[in-house]
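With one protein chain held back, the other chains of the complex are shown just where they sit.
Per-chain numbering from 1; labels A and B assigned in written order.
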Amino acid sequence: MPSTLIEKYIRESHLPHIWCAGCGNGTIMRDVIQAIDNLGLDKKDVVIVSGIGCSARAAGYMNFNSIHTTHGRAIAFATGIKMAKPHMKVIVLTGDGDAAAIGGNHLIHAARRNIDLTVVVFNNSIYGMTGGQFSPTTPTGEFATTAPYGSIDPNFDIPELARAAGATYTARGTTYHVPQTIKLIENAIAHDGFSIVECVTTCPTYYGRKNKKGDAVKMLEYQRDNSVSVAKAKTMTAEELKGKIVFGELYVDNEKPEYTKEYEKIIEIAGGRSDE
Amino acid sequence: MAGKEKRLRINARWCKGCGICVAFCPRQVLSLVKDKVRIQSPEKCIRCGMCEMRCPDYAIWLEDIDETEENYG
Partner (left out) sequence: MAERKRALLQGNEAVVEGAIAAGMRFFAGYPITPSTEIAEGCAKRLPEVGGRFIQMEDELASMAAVIGASVTGTKSMTATSGPGFSLKQENIGYAALAEIPCVIVDVQRQGPSTGLPTSPSQGDYMQARWGTHGDHPVIAVSPSSVQETYEETIRCFNLAERYRVPVILLMDEIVGHMREGIEMMSPEEITVLDRLVKEDPEQAAMPYDIVPGEYVPRITPFGEGIYYNITGLLHDNWGFPSTSPVKNNRQTTRIMNKIIKNAEQIEKYETDGVDDCDTLIVSFGGTARSAEAAITIARENDYKVGLFRPVTVWPFPEKALSEICDHVKNIIVAELNFGQMTLEVERIAKGRCEVTHIGKVNGTILKPNEIYRLIREVSR
C-alpha cells in the first residue's frame, strides 16, 4: 500500500510513471494533489487537463476527470470545459514548450480574459519527450540537440508573460521548495481568476546532460543554492538577481472580474436562465 | 511529521534509483543497492519525511505502524 495521499488520488496500477529517474515531474504532480487535498475539493468537480509532452502524462495518472489533449491546446480545451461548467475547478498541467511555444497564444488570451483556470507549468527548460530540443525557456547560450552551438534564442519569463497579458495570480515554485510550492498551487486554485504557477523542474536526462548540470541531486542542489524568495529579491539589485530563480507569489490581483462570472451577467441581460 | 508511531516503507518496484532520497536524508539512513533504495540504518531515522517529500516516484514514505501489515521491499 503506498502513502495515503498517493492511494487517494493516483491511479496506482499505472505506476511506476514514465518519467526518467530524477525527473521532477513526479514531485510537481504530488504537489498538485497535496494542494487539492489541502483545499478539500470535491473530486467530482475537479478536471485535470493536459497538453502534450512529458508534463502532459500527469493527467492520466491522476484519478479525477482527466483529459490529455493536443499539443499546446490544453488551455483552450480547459476554457471550453470552464465555460460549459463554471462551477468546476479546471486545472491545466502543461510544460514550457506546450504552454509558451505552441500554446503561447492560448496562454496569453486565457490570461487576458481572466478566466478561472489554474495553470501549472512544469518548466524543465527543454523538450524532453522528443529528446532534448531547446524550448522558449532554455536560457540563451545553453545547449540542446537543436542548439548544438548554444542557443541564440532569448528566453521567456512565463509568469511575467502571463501577468503582462492579464493573469491575476502568478507565482513560481521549484521542485526543491516542496512545501512552498504546494502552498502556491493551493492559493492559485483558490484564486478566482486566471492563475499560473511555474514550477521549475529538473530534467537530468536531457537538459542536465546537455549542459553538464550533473545528476538529479546536483540539479536540486542548484535550485536550492540559486533560488531567492520574492521578499529577498526585492532587496537585491538586478545584477545580483542575474541567474537566480525568484520563487513565491509574484503578482496577485483580487479585483479584476472573472470571465465566467461576467458571462453569467450576459445570460441575465439576454433573459436566459443559467443552469449554474 | 516526526513521531515514533511512523516507520519507513519502500516500494522497490517504483524506485528508479535517482538517489535523491539518499542525498537529502539528514541522517544517512538510506543507500542505493543495485539502483534501488534500501533502508540501510533504520535506527538512525528521525521520521522527518524528507525522503517522502523529495521522492519523485512515490517509492518511499512514512506509514503509521498500526496500519502496517506487510512490507513491499
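To be clear about the criterion, contacts are C-beta pairs under 8 Å (C-beta built on N, C-alpha and C of every residue); 3 or more make two chains touch, one makes a residue touch a chain.
It should be emphasised that the depicted structure is a prediction, and the values quoted were computed from it without experimental measurement.
Q: Among the chains present in the display, which ones are touched by the chain that isn't there?
A: When the entire complex is considered, the left-out chain reaches A.
Q: One chain is left out of this view; which of A:A76, A:V121 or A:A216 touches it in the full complex?
A: Here the residue in touch with the unshown chain is A:A76.
Q: Suppose we count only contacts with the excluded chain; which residues of chain A make the list?
A: 11, 14, 43-45, 47, 49, 59-60, 63-70, 72-73, 76-85, 88, 105-106, 108-109, 263, 266-267, 269-275
Everything below uses one rule, namely that only the chains that are shown with their structure count from here on.
Q: Suppose each chain is reduced to the average of its Cα coordinates; what separation in Å results between chain A and chain B?
A: So the centroids are 28 Å from each other.
Q: Using the touch rule from the top, collect the residues of chain A that touch chain B in their complex.
A: 1-3, 6, 10, 15-17, 19-27, 30, 175, 178-179, 204, 215-217, 220
Q: Taking the complex as given, what residues does chain B use to touch chain A?
A: These residues of chain B touch chain A: 11, 13-14, 16-20, 23-24, 52-59, 61-63.
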